[in-house]
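Following this message is one structure expressed as structure tokens.
Heads up, one of the protein chains got dropped from this complex, but the rest are sitting where they should.
Chain lettering (A, B and C) follows the sequence in which the chains are written, and residue indices restart at 1 in each chain.
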Amino acid sequence: MKVITDVVCPFCGSLCDDLTVKVEDNVITDIQRACILGHNKIAGVCLHERIESPMIRKDGELVEVTYEEAIEKAADILANSKRTLSYGWASTSCEAVSKAIQLAEETGSLIDSTANVCHGPTVLAVHEKGSPAASLGQVKNRADLVVFWGCNPVHAHPRHMSRYSTYARGFFTKKGRKARNIAVVDVRETDTSKLADKYVQVDPGCDYMLLNAIRSVINENEDVIPAQVAGIPKEEIIELATMLKEARFSCIFYGMGTTQSRSKYKNGDAVSSLLYDLNQYSKSVMIPMRGHYNVTGFGQVANWETGYPNAIDFNRRLAYYNPGETGASDVLLRGEVDSAIIAAADPGAHFAQEAVRCLAKVPMIQIDPYHNATTELADVVIPAAVVGVETEGTAYRMDSIPLRMKKLIDTTFKSDEEIVTDLIEKVREIKGGA
Amino acid sequence: MKLEANLITGRTAYQGSYLEYKTSPRYFEECAYCELNPEDLSQLGVSEGECLKVSNEHGEVIVRAKMNSGNPRGLAFIPMGPWANAIVDPDTRGCGMPGFKGVPSQIEKSDKEPLDLKSLMRTYCQ
Amino acid sequence: MQTVTLTLREKNRIPIEADTISPDNFAGLSERDIEQIPLCLGNTQVFLGDIFEVVADGSDSAENVRIEINGDLSRIKRIGQRMSAGEIVINGNVDMHCGCSMTGGKITINGHADNWVGCEMKGGEITVNGNAKYYVGSGYRGESNGMSGGRIVVNGDVLDYLGEHMCGGEIVVTGNAGLLPGLSNNGGTIVIGGNTTMAAGEMKKGMIVIKGNLEEMLPIYREDGTEEFEGQTYRKFTGDVNVKGKGTLLVK
Partner (left out) sequence: MSELIIKNAAVCDPINGINCEKMDLAVKDGKIVENVSSGADVIDAGGRLTMAGAIDGHTHCAGKINLGRLMSPHDMRMNPVPGLSGLQEPTPYTRAQSGYNTPNTFALGYRYSKLGYTTLSEAAISMLSARHTHEEFESIPILDKWGLTLFGNNWHVMNYVRDEQPEKLAAYIAWGLKASRGFGVKVVNPGGGEAWGWGKNVTSLDDVVADFDVTPRQILMGLAEANEALRLPHSIHVHCNNLGKPGNYETTLETMKLMEGVKTTRDRQALHLAHLQFHSYGGNSWREFESATPQITDYINGADHLTFDMGQVIFGPAMTMTADGPLEYSNARMLHAKWSNKDVELEDGAGVVPIEYSPKSFVNAVQWAIGLELALMVEDPWKVMFTTDSPNGGSFVNYPEAFALLMSAKKRQQIIESLPNLAVDRMVLPGIDRELDFYELAVMTRGIQSKMFSMNNIGHLGVGADADIAVYDIIPDQIDPGTEHEKLKKAFSATSCTIKSGNVVVRDGEIVATPAGRTYWVNASGCVSNDVNEAAMKDIKNNFRRYYTVGIANYMVEDEYLPHPVEITTEVN
């Protein structure tokens, strides 16, 4: 039996790095300290049905083929397309992302990550105002006020609160939960809001209004605030703003409640502006609650390799970036791509119906360990190893701290990185021959 | 009887735990439902486990009813996933992000059953 | 005078990038030459003559070039990008970035325009006789200067982020505007004939007039008496107070 300690969990952006995993005869037999999400993902590698063999759709049915056939077919699709969408790459390693970017560049494709339907607007907000952030340990050690805005860590990041935020004990916060106030802003009561000292129920889609009102309090312009903003009485807004102003160190964690609601990236932008004002009085930072464990890593790698963090269009050989035009959902909604390669993500399940309809129409290659909604629409399916369980690689935590994912068990499946490397070679061969 | 509701979608721990096992019946159970305030549900004459049709200009979907007293009245929640996405607003509003939250929708009782994952995906291939 | 008529042969699904379609580029060119101008279709190059039927008459400098384009151009981007003079008339819908970064001349769109029409425009005039979508006259990602001069008229509705980061020039919308018009305005003028919501966040200077209903007023403006605009009396607001803005927001 092998006991592997300090395992980094390949599920969410919290990237907990303290798991202990026991392996017997190449089977995972015990996982310690993981939450339900991480546990199911790691345990699932040996339990859930996998895509066992590469497949190609023939007469409407996926039939098993050799790996070489699948690569050849996939490369053929890529080499002969005018506008390919390469999408996903969030539940995989930075090393695989790097290869995927190279493939996109060489095939004149457009490449986007799952940030498209997650924290894409957060990235747009950084373009507008920057990112006043800190590492999670600053929150653990210093924060006497934690605000969860439009996020629900009890469900989406279950160990976040014990490791980094609500309950974490640090140097200046030895009393843990008692050392800090917790505020939650959301449109409905959640399992997170139930744990808060202060719950503010904002009208759906009105976060931008509320954030502006808080800024007006911070900047001593209270007189411009009407009796109620975003469904919240002025007194309560002043109370929330005062909490922020009087805290010694506060952190606003924000989630999809801000990025997906009505004013999209302007919510993150407004949080940033709020901190720009607030830091004159008290230390305050913001951290996005990133979903996929390495969606942050995609952004990092893409940014240093191309200059842009996602939604990069190599159609004209130069890197071009413009979410709203070059985002995965944008081009699918407009039905303007003629093929797609999807890896380590499931747009079939997570994209809006119009976008899925376009995906169903075009030749599509899927690289994934598991059968999912996207598989139902795929024309070429290539099974992959599970990063962080069957293969190693780099991932970035939600606060952009990079960690090395471990290999826990052996596998016969190829890694995403190897598959894309093979694809690049095959595409070059086809293009060179043509 | 139709309820005018504001639809939001989002994560749950249970939907998340079956994220890598979408072919399992548990994933279906954890995604193909709609949470409403108890008063909204009783107004519709629907009890938990019965089926709802949620529709709007983008489409319609059948899901099971679930009660959540934390939802304000008129707020409907469906976990992120293929069922929710059948009826979200696909427009990316110039910034890449479809409308996963705040979609005006109508909700009514239905005697149809929700489609399973494969059947639902098949509707896109026609 | 030089006139060039382009008629779309067949509607395309993969977008064509047509930043080469402008009076500056066509000036003095023959029909044959124009047909040979390259365009980008996905990751391939095509020629203008493959995509459009070209009829040209005369030869002149850019300010005397009139380009008329017929057909559904809703997948043809960047027409008139960086144009400095002359005229383009589009009879049909047109895709994104029409007239972006233009410095002079005139574009008339007898149809609907897509996103980023007149983005980072410095001079000239664009008239949209239909609706336009997101980011009319705004700036591109990361840029703090959007439209800085010229005039955009939309005789229909527009969607969100109208005139974001505008720092000069004028935008007139006859119909309604979507969310958050005039964000970070730093010297431009925006007139909205219809309704809109959450206008003028972070305005530093410039003026935004809303003739219809402002559905939600951002809590960042101080009321400052009234002001006349085009013969009508409006409530005058000054702000955004949080950026110590001196912008004027006129609301019914």
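To be clear about the criterion, a contact is a pair of C-beta atoms (placed from the backbone, for glycine too) under 8 Å apart; a residue touches a chain by one contact, two chains touch by 3 or more.
Quick caveat, the model's predicted, so the values are computed rather than measured.
Interchain touches from the omitted chain, evaluated on the whole complex, reach A, C.
For the options A:S263, A:T306, A:T375 or A:S415, the residue in contact with the chain missing from this view is A:T306.
Set against the missing chain, the residues A:V23, A:C46, A:A134 or A:I238 yield one that touches it, A:A134. The chain not shown here is touched by just one of A:D17, A:D203 or A:E418, and that residue is A:D17. Set against the missing chain, the residues A:N80, A:N181, A:Q228 or A:S400 yield one that touches it, A:S400. Annotation for chain C: contacts to the undisplayed chain at residues 140-143, 243. Counting over the whole complex, chain A has residues 5-6, 8, 17-18, 94, 98, 102, 105, 123, 126-138, 140-142, 163-164, 169-172, 248-249, 272, 276, 279-285, 299-301, 303-309, 314, 317-321, 392, 394, 396, 399-404 touching the chain that is not drawn.
Methods note: only the chains that are shown with their structure count from here on.
Taking the mean of the C-alpha atoms as each chain's centre, chain B and chain C sit 38 Å apart. Between chain A and chain C the centroid-to-centroid distance comes to 34 Å (mean Cα coordinates, whole Å). Within chain A, contacts with two or more other chains are made by residues 124, 262, 323-324. Chain contacts: chain B has residues 93-95 touching two or more partner chains. On the chain C side of its complex with chain B, the touching residues are 115, 133-135, 159-161.
Interface residues of chain B, counted against chain A in their complex, comprise 6, 8, 10-13, 16-24, 58-59, 68-72, 75, 77, 80-82, 85-102, 117-118, 120-122, 124-125.
If you check the complex, the residues on chain B that touch chain C are 93-95.
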